[in-house]
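Below you'll find the structure, written out as structure tokens, and then a few comments.
For this depiction, one protein chain was excluded, whereas all remaining protein chains were kept in their positions.
Our next item is chain A:
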Amino acid sequence: MLKDFFSKKKKYASIPREEAKQDVPEGLMQKCQGCQKIFYRKEMAKNLNVCPECGHHHQMSAYDRIESLLDYGSFIEWDKHLLSNNPLAFPDYEKKLEKDIEKTGINEAVVTGKGKVNGLDTAIAVMDSRFRMGSMGSVVGEKVARAIENARIESMPIIIFTASGGARMQEGALSLMQMSKTSVAIQRLHNAGGLFISVMTNPTTGGVSASFASLGDYNFAEPGALIGFAGRRIIEQTIREKLPEDFQTAEFQLKHGQIDKVIPRHDMKRILTTILDIHQ
């Protein structure tokens, strides 16, 4: 009984101070969107944002993608300074753009330039779905079209990684016309005998899927990527039936003959190198 007075047992749970809570860095851990398991963010990043457990391919920023593919120090960026206007004076559009510039550190939803893949020259455009869902407005269309033109003029292949929800609503018909602009540029490239490799990543839908993304000499996709024209919800409402789980995935598109190959991220550089080499 007397012993109880000297017990070290705590009677209250200790609550960490506010400052102590903040000592744990934000986003140290990351939950896999495929298997729901928790991983160190660093570990995931080291594995190219592919889940070490289930192989789920997570979103990748444009610069991370470029770093994962191009030879170190070989990348020269084009048109980095281009910014979007608000041509329709669309409500809240500027605010949304500013927020995304701050969030992503890039000026628009695509990064373009040139570099080397295992010593082979190529132009490259990489879309970034963190910026306005990767949607295509005037600037995205312009940067992609310029990159294609540069590739044609410099007799260089071009690889485009798409990640886009489609045309950007806030620029109305101007966005729609970027589908034409980029497609006309692709036509000129093909006409000149240029090589265009399209790699569709999650997601590639709407106006981007229905323009340059589908116009490669080779159309590839990353595993599990959502690829399609119309959105699942709209289709379900239109046809009044539930769509299969794998509808509009990369594997679904492969099965229906719409793409050449599904390429896991870890094989990407090797396969692109082989294709670039064969077209030397």
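One rule holds in what follows: a residue touches a chain if its C-beta (ideal position, glycine included) is under 8 Å from a C-beta of that chain, and two chains touch if they have at least 3 such contacts; residues count from 1.
The working rule: contacts and distances are computed from a predicted model.
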Protein name, per the UniProt record, of whichever chain is missing from view ("Acetyl-coenzyme A carboxylase carboxyl transferase subunit alpha", "ABC transporter permease", "Carrier domain-containing protein" or "Cell division protein"): "Acetyl-coenzyme A carboxylase carboxyl transferase subunit alpha"
Which of A:120, A:174, A:254 or A:271 contacts the chain that the document leaves out: A:174
Of A:215, A:262 or A:276, the residue in touch with the unshown chain: A:215
Listed residues A:101, A:230, A:254 or A:271, member touching the removed chain: A:230
Contacting the left-out chain in the complete assembly, out of A:49, A:112 or A:138: A:138
On chain A, residues whose C-beta touches the chain left out of the figure: 81-85, 87-88, 90-91, 137-139, 141-142, 145, 167-169, 171-181, 183-188, 190-191, 206-207, 209-215, 227-231, 234-235, 238-239, 241, 243, 247-248, 256-258
